[in-house]
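Have a look at this one before I ask anything.
Excluded from the complex is one protein chain; the other protein chains are retained at their positions.
Chain IDs A and B follow the sequence of writing; residue 1 opens each chain.
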Amino acid sequence: MVETTRHRVDTRGQGDVQDLTALVARVLKASSLESGLATVAVVGSTAGITTIEFEPGAVADLNRVWEQIAPRNGHYEHHLQWGDDNGSSHVRAAMLGPSISIPFDAAQLCVGTWQQIVLIEFDTRGRSRDVIVQLIG
Amino acid sequence: MVETTRHRVDTRGQGDVQDLTALVARVLKASSLESGLATVAVVGSTAGITTIEFEPGAVADLNRVWEQIAPRNGHYEHHLQWGDDNGSSHVRAAMLGPSISIPFDAAQLCVGTWQQIVLIEFDTRGRSRDVIVQLIG
Partner (left out) sequence: MVETTRHRVDTRGQGDVQDLTALVARVLKASSLESGLATVAVVGSTAGITTIEFEPGAVADLNRVWEQIAPRNGHYEHHLQWGDDNGSSHVRAAMLGPSISIPFDAAQLCVGTWQQIVLIEFDTRGRSRDVIVQLIG
């Protein structure tokens, strides 16, 4: 059985991290599935999905490291191509990836108490994101 | 239902990025599946799969950042072990990962217009890669 739902998540620009855990748990609860795989994906090439302990310190640390790896105000050939200012966003998003797949069992996601599923906005401006939650079981 | 297909993709060495989106779309179209999960995986430990806006600028930016993180001509213990010259390839591939899973719905992959599924060759020489496209739905 496959259940695919789409959700709108508004973000506030680069470094904004949105906790999707409650959304995924709600979708799981609404389904009749006991055991299977939950995939969370964001549509677009300037955002990513991962898990983190969702507290302001860890989020700030992660953003600082992304800024060291691909600085927002660095030189990017992508900027020359389109006049965009989001070369750093594309690099970070390609490195992280747009989706995550997490097993669930006994109708519970296999994540820890201090582990949240998050959307990371890498784009330089706020976006209205399409997030797909798909359950297979 | 599970449909697994194998494809040969030739690459030109480190930094070569191959757009697999049309291949995956073709496999999806040839199947009878409407909704499910598409997994794209490359066999081997010196290449990776992700999504990116596939244009030369963004690809060059991503390659430049990988080169800063794990420089091709840096010192690698892997070189001492085997006489290889691809320590940078192993590090980059382990960080990125060899596969990606993307939902599809209404027989369409849930990706954006400017978001392509790509194979990144990290090895120092061109390779003939086995790429797996698997649909579950």
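The rule is short, and it goes like this: contacts are C-beta pairs under 8 Å (C-beta built on N, C-alpha and C of every residue); 3 or more make two chains touch, one makes a residue touch a chain.
Remember, it's a predicted structure, so these values are computed and weren't measured experimentally.
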Absent-chain contact - pick from A:15, A:36 or A:87: A:36
Residue in contact with the excluded chain [from B:25, B:107 or B:136]: B:136
Full-complex contact with the absent chain, from A:15, A:44 or A:97: A:97
Residue ranges of subunit A at the interface with the undisplayed chain: 35-37, 50-53, 55-58, 60-62, 65, 68-69, 95-97, 100-103, 105, 110-112, 114-116, 136-137
Contact footprint on subunit B, counting only the chain that is left out: 2, 4, 37, 39, 41, 43-45, 69-70, 76-82, 87, 90-91, 93-95, 97-99, 101, 130, 132, 134, 136
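By our rule, only the chains that are shown with their structure count from here on.
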Geometric centre distance via CA averages, subunit B-subunit A, whole Å: 19
